[in-house]
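Notes follow the structure.
With one protein chain withheld, the remaining protein chains of the complex are depicted in position.
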Amino acid sequence: MSNDASTANEARDSFRHFLAIPTRWKDNDIYGHVNNVVYYSYFDTAIMNYLMVEAQIDVLTGAVLPFTVESKCRYYQSLSFPEVVDAGLRVARLGNSSVRYEIGLFRQQQDQPAAAGYFVDVFVDRQTQKPVSMPQHVRSALERLVSQDDEAVP
Amino acid sequence: MSNDASTANEARDSFRHFLAIPTRWKDNDIYGHVNNVVYYSYFDTAIMNYLMVEAQIDVLTGAVLPFTVESKCRYYQSLSFPEVVDAGLRVARLGNSSVRYEIGLFRQQQDQPAAAGYFVDVFVDRQTQKPVSMPQHVRSALERLVSQDDEAVP
Amino acid sequence: MSNDASTANEARDSFRHFLAIPTRWKDNDIYGHVNNVVYYSYFDTAIMNYLMVEAQIDVLTGAVLPFTVESKCRYYQSLSFPEVVDAGLRVARLGNSSVRYEIGLFRQQQDQPAAAGYFVDVFVDRQTQKPVSMPQHVRSALERLVSQDDEAVP
Partner (left out) sequence: MSNDASTANEARDSFRHFLAIPTRWKDNDIYGHVNNVVYYSYFDTAIMNYLMVEAQIDVLTGAVLPFTVESKCRYYQSLSFPEVVDAGLRVARLGNSSVRYEIGLFRQQQDQPAAAGYFVDVFVDRQTQKPVSMPQHVRSALERLVSQDDEAVP
């Protein structure tokens, strides 16, 4: 049911930055697996951690904020508390005001992801909420994540 | 940034079943808007509420369970606590063991959605976790949601 | 294990304001019950809904904010998705800058709570984060919730 995923390179080494995300007890649903919604929280955390730690964006008072306009996830394998997930991050498209992040979630020691997906974010002005060019220090940080890959997470 | 959404009919009256979902305080993020991850919890809740209340699936002991294999959301407008969101649900594709749900999230009295997306679920056997035909009472309930529309949420 | 709860009046009619909170699919944990953490989100939502809708506090730009300094919950019965919970709210102690909210969570048509607890909040200045007197319109709204009861949720 996810055959077309094979057209994209989602292997661990295709990602440029990693964050270890320990699962939490409450992530597990009634089936004993991490609920599908929570995967997006892992994506979100990987992205915002990079933006805050590496790109030094100031989420409380900065003039420019990232807004998410689209997101997607394909689920290949279950995850379960208490395992630790490695979130791999790369940038597939870097525009003037927008960016497409691709994320793979990897179980320990696995090369193929348990899930993969993307977030499309647009940087907006805090006051007007209109799209604006991303600040240069953000662009520089995101350029370091740009994938060499031609094929994106579908 | 979401121009191609216009090719799909996402208006309120294109959905077949509605659930009112009040936002919660914790849904709001640092910007005072419902965090993008939480939209998927609204999707999830609309689907599972329908399956449990209308299709009478037994999530604790039933032999067949729904697993989510893919999900997506496009964000058009912000939502904020304490507003109540109307989640519209329809079925765009009903297979033997799989189903594509489409969901629109509507602010009160609005005809166009604040966000729209889909979940692709596969019914699996609880023991083997392999895809199986969905039970007839589930299929019957899902058939009532099948959209007349030719165009799906992109 | 909750014998001393009997010394407090936690019956439905001892609360002064009610909010219906539908459970969400993701609230359920591995045992098919609402996870114990989520009860606090119901408490939080009941309080903030009252503050925003009835007391008209402005959480985004208001000069005075509520900070929680202590919270507690006693769990008597399980809750499960998709049931709707009635959150009853009352004020047990109303100080100059602080307030003790008591909350009971009721299943439909039940007179005794499935869980009960409290939040102690202190109003602080947004800039200095020091305690300040709560604004008069907030105090007036909270006075309407003051319980006649002598005994508090333990």
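Which chain is which? They are A, B and C, in the order written, and residues in each are numbered from 1.
In this text, a residue touches a chain if its C-beta (ideal position, glycine included) is under 8 Å from a C-beta of that chain, and two chains touch if they have at least 3 such contacts.
The shown structure was predicted, so the numbers you read here are calculated from the model rather than taken from an experiment.
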{"item": "Identified contact with the non-displayed chain, of C:14, C:28 or C:41", "value": "C:41"}
{"item": "Touching residue (missing chain; options C:8, C:46, C:122 or C:138)", "value": "C:122"}
{"item": "Contact set of chain C toward the excluded chain (per top definition)", "value": "1-2, 30-31, 35-38, 40-41, 44, 59-60, 65, 67-75, 98, 119-120, 122, 131"}
{"item": "Residues of chain B (touch criterion as defined above) contacting the omitted chain", "value": "25-26, 28-32, 35, 37-38"}
{"item": "Touching residues on chain A - with respect to the absent chain", "value": "20-22, 24-26, 32, 41-42, 44-45, 47-49, 52-53, 59-60, 81-82"}
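Note that in this section only the chains that are shown with their structure count from here on.
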{"item": "Graph class of chain-chain contacts, one of line, ring, star, complete, other", "value": "complete"}
{"item": "Same-residue or different-residue interface between chain B and chain C, half as cut-off", "value": "same"}
{"item": "Pair of chains whose C-beta contact count is the highest in the structure", "value": "A-B"}
{"item": "Remotest chain, chain B as reference, centres from CA atoms", "value": "C"}
{"item": "Whole-Å gap between the CA centroids of chain A and chain C", "value": "35"}
{"item": "Between chain B and chain A, distance of the C-alpha-averaged centres to the nearest whole Å", "value": "22"}
{"item": "Residues of chain C whose C-beta touches two or more other chains", "value": "25-26, 32"}
